[in-house]
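A single protein chain has been removed from this complex, and every other one stays in its place.
Every chain is named by a letter (A, B and C) in the order it is written, and numbering of its residues begins at 1.
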Amino acid sequence: MRVRLSALWAAVALAAGLFVLLGYFVQLKAVQDLRLTFLHWAVLLAGAALIVGLVNLVSVHWRKVGLLEEGWIYSAVLILALVITLGLGLFFGPDNAVALFIFSNFQLPVETSLMALLAVSLVVAGFRLVSRRRDLYTLIFLATALFVMVGTAPWPLPGLGTFEVVVRDLRAWISQVWAAGGARGILLGVALGATATGLRVLLGTERPYGG
Amino acid sequence: MSEQRCPMCSRPNPPEAHECWHCGARLTPLDPGGSASGSASQPGSRLGGERQPVPPEQDWLDRIRAESEAAGEPEPDFTAEPVTGELPSWLEEMKPEGSPPEAGEEGGRVSAFKAAGEPGGMEAADESGPPEWLRRIRAREEERAQDTGESGQDWLSGLRGSPGAEPEPEDVSYPPRPGRDMAAPRPAAPESRDLPPERPRERPAAASQEAMPSWLRQAGGQDAPPGQDRAAEQLPPSGSPPTTPPFGLPHVQALIGEGGAGEAPLGGKPEGEVDLPDWMDAASLEGPAEALPAASEGEDSRLAPATLPSWLEAMRPVETFRPVVQIQTEDDQAVESAGPLAGLRGVLIAEPLVAMPRTATVGSMQLAVSERQYAQAELLHRMVEDEEREVQASRRARPQLNFIRWAVAGVLLFATALPVLSGSPRFSLPSLEPRELGSLFTLIDTLPAERPALLVFDYEPGYSGELDAVGEALIEQIMVRGIPIATMTTRPTGSLLAMRVIDRLGPRHDYVPGEEVVHLGYLSGGATAVQLFSLRPREAILQGFDLPEDMQEAGITAWDTPVLRGVTALSDFSLVTVITAGTETARVWAEQAKNYMGQTPLVMVLSAGAEPMVRPYYEAREPRVNGILTGLPAATAYERRMGQEGLAAQRWNAFGTAMLASEFILAAGIAYGLVQWWMARQER
Amino acid sequence: MTTPELIASFLGAIITLMVLSYLFADNPLFRLAIHIFIGSASGYAGAIAWHNVLKPGLVDPLFAVGLRGIAQPSALVTVVLPWILVLVLLLKLSPRTSRYGTLSMALLVGVGAAVVVGGAVSGTLVPQTLASMESLSPASVAPQTGETGLERMINVSLVLLGTITTLLYFRFGQRQSLTGEGETPLAVISGVTIPGPAGLIRAVGKAFIAVTFGVMYAGALSAALVVLVERLQFLRDTLSNLFGALG
Partner (left out) sequence: MTGSAWQGLAALAVFLGLLLLFAALGRRSPASFRPIPAFEALGRAIERAVEAGQRVHISLGTGSTVGQESAPAFAGLAALSSIARTTSMSDRPVVATTGDAAMAILARDTLRSAYESVGAAERYEPTAGRLLAPTPFSYIAGLPLVLATEEVAVHMLTGSFGVEAALAADFGERENAFVIAGTDDVQSQALFFATAEHPLIGEEVFATGAYLEVGGLHTASLRTQDALRWAIIALILGGTLLSTFGVLR
C-alpha cells in the first residue's frame, strides 16, 4: 500500500510540476491558467507551512522552558517576543506603529550589527586564508580582492592623479570584464546543476516529501 | 590478460611492454631480485592449468595471492575477472567493492602483518631474523632509492604531481590530492619508507584503528580469525571465522538497509554491488591498508597485537561488533603449507575462500577497469593520508584563532571609529565617477514626470546601512523631479524598509502619502511572484501597505490612489528601480520582469559585491538593465552631481579608514602565510 | 529629538552593543539579543504570512463565496482545493499525523522543482548562452559604454575565455580526453608540474573563478564595512543625543 501511495505522491508532484514547467514555454491559455493556479496554491501552502513552522518553533522553545533546560530563559524571551510581535501584527496589521517601532529598534539594529560582524569575519578569513589554503588560486583570489579594494577605497595619498586613474581603470576592467567571464561560467554551471536537481525531483527519483 | 593499462595515463599497452608507449611511465615494477625465490613458485601447476603461470617478473605478492586463491577456491574462475593482473596484484586484492572473498583475504593478510605479538604469530620469524620476503622488500627499496635518488616520500609526491595535478605551488594545508587521480601505485615495498623506522611499532595499527569508526573497522578486522590456515583444504571452514553475508560490511545492518543491501532507497546500482555509499565503503579499506607498512618496518620492534586496545574497544558506537578473536592453542593451529611462512604454526590466514559465499562476479566484472584502479589508488592515497588525519584529530583547539579575531576586530574597530569620533583623517571624495553614472543621471532627469516610478526594496534590513546610503541620492533625484513613487518588495520586511526611507526623504520634498507616494507592500512567492506581478500587477498585490487612515476607512486600495490609478501593467511605470543586495533577485528582475516592461527603463541600485553579476545585463547589445548604481564611491559621485552631501559622503571617511585597515590586514595575512610557507620549506 | 525617539535609539544602541559583543566571545548578552531578534522576526513573518498570503488567498475567498457558494464548481479551484491542501498540510503539525500531510508537500515540491528547472533553463541557460555570443569584430560597438576597436575585441575575448574555461573547470567526468585529470602532464620542471592542454584549461578556469570570487569578496567586504561604519555612527549619534538630553 505504501508503495502505491508513494507513487501517487510522486505523480502529484510530477503533474503539478509539469504544468508549471510547461507554462514557462507554452503560452496556451489552459496551460497558463493551470500554472498560475498551481503557483497560487504553492504560495498558499508556503504560507501555511510557515504557520506549521512557527508552531514547531514555539513548541521546541516551550519545551525548553517547561523542562527548565539550559538556556530556558532565552527561550522564554524568544516566545515572548514572538507572541507580542505576532499578536500586534495580527490585530493591527503589519504596518502598525508598534511593528515599525520593534522593527526599527530591535530587528534592524541586530541585522545591521550582524553585517558588521560579517565585516570582521571576512577580514579574519582573508587574513588566515593563505596560511590555511596555500595554493596559487588563493593568492590570485586575495590579490584580486586587494587590488579591487585599493581601487574602491578613498585614495590616501593625494597628488598621484595619473596613477590613481590607472588603478581605478584597472579595477573596473578586472571587475567588469574578467570577473564577468568567470561569473557567467559559474552561472551556466549552476544552472546545469540546478536543472538536473530539479528534474530528479520532478521525475520522482528523489522524494524529499517522503513516501 | 590481453593488454595492460598504464598506471600513469591509463592507456592500454601490450602486455609485454615494460614502459608505457604513450607517456613513458614504467608499467612493471622494478624487481632487483629478478625472479622470486622459494616457496611461492608453483601456483600454475597447483591450479591445474586453470590459471597461467605467474610470469617471473610479477610481484611476489601476486604469487602469494595466486597460491592462496588456488588453494582456497574450489572452482577458481579467474578468467571471469578480466582485470586481474592489470595492476599490482596486492592492491587488486584490496578491492573496495566489498567482494567478500577478497575482503576476507585482505583481512587475513593484514592480520598476519599486524599480529606478530600474538601467540603463534610471527614471533618465530622475528627471532630468526628478517624473513626472506622482508629482505626482498628492503632490497627493492634500496634499489629504488638508488634509482631515483629520492627519499621514500617522493614516490608519493611524484604521484601528486602526476596526471591532472593542478599547479599548486605548495600543498601543505590542502587535503592531499585524492587518490583517484593518482597513478596506480608502485609495488608495496616503497611504502614502508613512509614511516621512519624508529617509529613505535604499534602506531600504524593503532592509527588504522583510529582512522575509522569502529563499526567500519570491525567490518574490516573481523575477517581475521587467527589460527586458521590460509589453505582451506587443510581445515574445515566450520571453525572460528564468522559467516560473512555476501556483501562487504556484514553486520552493519543499518548501513545496508532493511530490504537487503541491493535495494537502494534512492536508486539502483549494478547488481552485485553493495549499496553502501562508496565514500564510506572506501573508508573501510583503510585499516588493512594502513597496517601494511607495519609489516616491513624492521625486525627489532614488536608488531602490534591483532586485538583492539582496550581504550578503543571501549569506544563507540556499538559493542555488538566487537571482534571475537579466538586464539587456539598452539597444537590446534595448523601448519602453514605455502608462501613465505611455510612451515610455521598458527600463521594468521587469509579468510578460507571456500568458506566465503561468493557474489556473482558478473557485476563487478562489468565494472570498468578504471573503477578498480581508482579505488586502489585511493586506497594508497588514504594510507598516506592517515598520517594527516591524526594531526587533524588533535587540531581541535585553536586558541591562536581567537587571538587573531580579537586583533583584527580591534584594528578594524579602531580604524573605523577614529574618523567617526574624531573627524579625522579626512579623504577627498573620489574625483572620478564611474562611466555609467552620467547616463543614469540623464535617464532619471528625462523621465516623464506624470507616470509613477516603481521602487523595489528587495533587500534584507541588514544591508540598509549600505543600500540606504547608495540609493538615497537617486531617490532624492526622483523626488526633486516630482515623479510619483510606488514601492513594493518581495521580502517580508522590505515594506518597513521602504517606509523608513520614504518617511525620511518624503517630507523634504513634500511628498504626501497616498498622493505622491504609496506602498504596495509585500509580494509573497519570491521569484515566481515577480513573474506574476510582471504579468498582472493588480492581481498579484491586492492590498497596500501603510495607507493613510482615511483611505483605509474609505476602502481604497493602493491601486486606487492617485499614484497608481493609471497603472495596469509594468510598462505603465516611468521607471522601475530595484534596490537589492542579492544577485539572484537582480537577475530575476532583469531576466523575467524586463520582458514585460516595454520601454520602461530598469535601474539597479546594488550592493557592491553584486556588480559583476549584473553588469553583463547592462552591457549587452540589448540591455536588460538600463542603469547601474553600485557601491559607496559611485553614490558619493551621484550626491555630488545632485549638489548635496548625503549619507554616502557622511560615511566616506570612516569607510576609507576601514578599507585601508582591511587592505593592510589582508596584505599582512598574505605575507604571514607566505613566510610560514617559506619557513616550512626551509625546515624541510 | 523627542524623549520616545531618544529611548528608542538608546534601545537600538544597547542591542547593537549586545550583538557586537560576539566579537569577543559568545556570551549571554549576545544570546539574549539574538533570541529577541528571532522572536520578533518570526512573529512579524507570521503576521505578514497571515495578512498578505493566507487571509487574501484563503479566508477572503471563502467569505466571498459564502458557505453555499462552495458547492459551485468555480469555487472548487479558488476555495475548496486550497482549503483541503492547507488543512492536509496542517496535519504536519503533529508527528503522529505528520505522514498524512504528504499530498500537500508533494504538490509544493513539484511546483518548487518545476520553478527550479524552468527558471534555470529559461532564465539562465538560454539567455546566458545567447548573451555569450558577442561579436569579436573590432568594428562592433558596445551600446552602453561605447567601447569599440581593439578594446572591445579584447574584452569580448576575455569574457568568452572566462566563460568557457570556467565551465570546463567544473567538468566532473575524468577519463575522457579534455579534463586535465586523467591527462599526462606536459612536463615536470624542478618539481613544478606543467599540465597538458586539458589541465591548462582547468587551471585557467580556476584562475578566472578565483578572480571572480576575489572581486565579489572585495565587494561584499566593502558593503559590510559601510554597514559597520553606519553602526558606529549610529552609536555615536545616540550617545551624543543622550548626553545632549542629559546635559
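Here, a contact is a pair of C-beta atoms (placed from the backbone, for glycine too) under 8 Å apart; a residue touches a chain by one contact, two chains touch by 3 or more.
On a predicted model such as this, the values are computed, not experimentally measured, just so you know.
Q: The chain left out here touches which displayed chains?
A: A, B, C
Q: With the missing chain put back, one of C:Leu20, C:Leu58, C:Leu108 or C:Leu228 would touch it. Which one?
A: Considering the complete complex, C:Leu108 is the one touching the chain left out.
Q: Of A:Ala10, A:Leu36 or A:Ala49, which residue touches the hidden chain?
A: A:Ala49
Q: Spell out the interface residues on chain A facing the chain that's missing from view.
A: 21, 24-27, 39, 42-43, 45-46, 49-54, 56-57, 60, 70-71, 74, 110-111, 114-115, 117-118, 121-122, 124-126, 129, 132, 141, 183, 185-190, 192-201, 203, 205-211
Q: Where does chain C touch the missing chain, residue by residue?
A: Within chain C, the residues touching the omitted chain are 22, 26, 31, 34, 37-38, 41-42, 45-46, 92, 95, 98-99, 101-102, 105, 108-109, 111-113, 115-123, 125-127, 129-130, 132-137, 160, 163-164, 166-175, 179, 181, 209, 212-217, 219-220, 223-224.
Q: Determine and list the chain B residues touching the chain excluded from the picture.
A: Interface with the chain not displayed, on the chain B side: 164, 174-175, 177-181, 212-216, 252-259, 264-270, 275-280, 282-283, 315-318, 366-368, 370-371, 374, 389, 393, 396-398, 401, 460-462, 491-493, 525-528, 581-584, 588, 607, 609-610, 613, 621.
Here is the rule we use: only the chains that are shown with their structure count from here on.
Q: What is the distance, in whole Å, between the centres of chain A and chain C, each centre taken as the mean of its C-alpha atoms?
A: 4
Q: Enumerate the residues of chain B that touch no fewer than two other chains.
A: 166-167, 169, 405, 409, 412, 435, 462-463, 465, 493, 521-522, 524, 528, 608, 611-612, 616, 619, 631-632, 655, 658-659, 662
Q: Could you list the positions in chain A whose residues touch two or more of the other chains?
A: 39, 42-43, 46-47, 94, 99, 103-104, 107-108, 111-112, 114-115, 119-120, 123, 126, 136, 142-143, 145-146, 149, 152-153, 175, 179-180, 183-184, 187, in rising order.
Q: Could you please specify the touching residues of chain A with respect to chain C in the complex?
A: Against chain C, the touching part of chain A is residues 5, 9-10, 12-21, 23-25, 37-52, 54-57, 71, 74-75, 77-90, 93-94, 99, 101-120, 122-123, 126, 136-138, 140-146, 148-149, 152-153, 173-175, 177-192, 194-195, 197-199, 201-202, 207-211.
Q: Tell me, which parts of chain B touch chain A in their complex?
A: Chain B reaches chain A through residues 166-174, 266-267, 401, 404-405, 408-409, 412, 427-432, 434-435, 460-465, 493, 495-496, 499-500, 519, 521-522, 524-525, 528-529, 532, 545-546, 608, 611-613, 615-616, 619, 631-633, 652-653, 655-656, 658-660, 662-663, 665-670, 672-674, 676-677.
Q: Residue numbers of chain B touching chain C in their complex, please.
A: Listed in rising order, the residues are 8-10, 22-23, 157, 161-167, 169, 180-181, 370, 402, 405-406, 409, 412-413, 416-417, 420-421, 435-436, 439, 462-463, 465-466, 469, 492-493, 521-522, 524, 527-528, 542-543, 581, 587-588, 591-592, 607-612, 616, 618-623, 631-632, 650-651, 654-655, 658-659, 662.
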